[in-house]
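Shown here: the complex without one of its protein chains, the others still in place.
In this document, chain identifiers A and B correspond to the written order of the chains, with residue numbering beginning at 1 in each.
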Amino acid sequence: MEKIPILKMGQFLLVTIQVDLYDRLALNLEADLIHMVDKTGAKGVLIDISAVNIVDSFMGRILGNIANMSRILDAQTVVVGMQPAVAITLVELGLPLRGVITALNVEKGMSLLQSMTSNNNGEEEETSEDDSNAN
Amino acid sequence: MIVTLTKDEMMVIKEQDVVPFRNRVKEYAVKIRMGLVNQTKLITAASELVRNMLNYANGGKILIEIVSRGRDNGIRLTFSDKGPGIKDIPLAMKDGYSTGKSLGLGLPGAKRLSNEFNIQSEAGKGTIVTIIKWSNG
Partner (left out) sequence: MPIDVAKILHRKKKQILEDWITGQLTNDGLKEELIGNGEQRTQSEELLNALLVKLSSENGRSENTDFDPMMEILEDISIMRAKKGYSPRETGVFVFSLKEALLKTLNEEIKNDPQTLYEESLRISSLLDNLVIGTFETFIKGREEVILRQTDEITEISTPVIRVWEGILALPIIGTLDSSRTQVVMENLLSQIVETGSSIAILDISGVPAVDSLVAQHLIKTVSATRLMGAECIISGIRPEIAQTVVHLGIDLSGIVTKSSLASALSYAFSSLRLEVRKINKEARI
């Protein structure tokens, strides 16, 4: 039975989906992921779907489930790498994907997660006083 | 007037049959040189409908045809099952309506993704859903 590998990257977990998820595989992924979040205390989950050609409502539900489960365990989920054709199809399909945050690629997803989870870092943001505004 | 150019049939009775079915649909779509977005819409619609068949009717039979109308080529998929049937079709075609634990997007979603959509169902007798996606649709 195939298992989808989950990588630990710092405080985050990275899952790369490269095969078509059928029911049992998807449920296993949900379970494995949530256990890992719990075990490692991860603050964020990155799901890379850049190799996924078809996202139907079943897959959408899985993504939503993962986001919700992770949030309950205090971790944020970001889905990255959605293919353009998939995005266009999802909009037409009417899939709400509520609670799922997206980013263009793993790099942007990581920095998004970092900014979402490190706002207690104590870094002060500079406020610059402008003498003129371009408008 | 729609002309059938090729005919193919597949049975889907367990979840492992879904992926080969999707791949077969993709093969035909590529054969008629359908663009990527339309391909994705077609296969996603097919995925929705085949899951419906599995979840509610223990699977069924799918007819895959290349059809042509005038200059356009397209793929026609006919999903037939001998399941419980749908009592209230207009209700089933509403977004969010589901008798199972799904999101209720299968039927109306598949309709939006296809160019032509037809559904026939009788309670207790089964359901037949037909969709067409034109190559330039």
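The definition used in the following text is that a contact is a pair of C-beta atoms (placed from the backbone, for glycine too) under 8 Å apart; a residue touches a chain by one contact, two chains touch by 3 or more.
All values derive from a computational prediction rather than experimental measurement.
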Touching the absent chain in the whole complex: find that residue among A:Ile6, A:Val52, A:Leu90 or A:Met110. A:Leu90
Of A:Ala67, A:Val80 or A:Leu113, the one touching the omitted chain in the full complex: A:Val80
Identify the residues of chain A touching the omitted chain, counting contacts across the whole complex. 80, 82, 84-85, 87-88, 90-92, 97, 102-105, 108-109, 128, 130-132, 134-135
Touching residues (missing chain, whole complex) on chain B: 37, 71
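We adopt the following convention: only the chains that are shown with their structure count from here on.
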For chain A, which residues are in contact with chain B within the complex? 20, 22-24, 53-58, 60-61, 83-86, 88-89, 92-95
Counting only contacts in the complex, chain B reaches chain A at residues 15-16, 18-19, 22, 36-37, 39-41, 43-44, 47-48, 51, 95, 102-103, 105-106, 108-109, 112-113
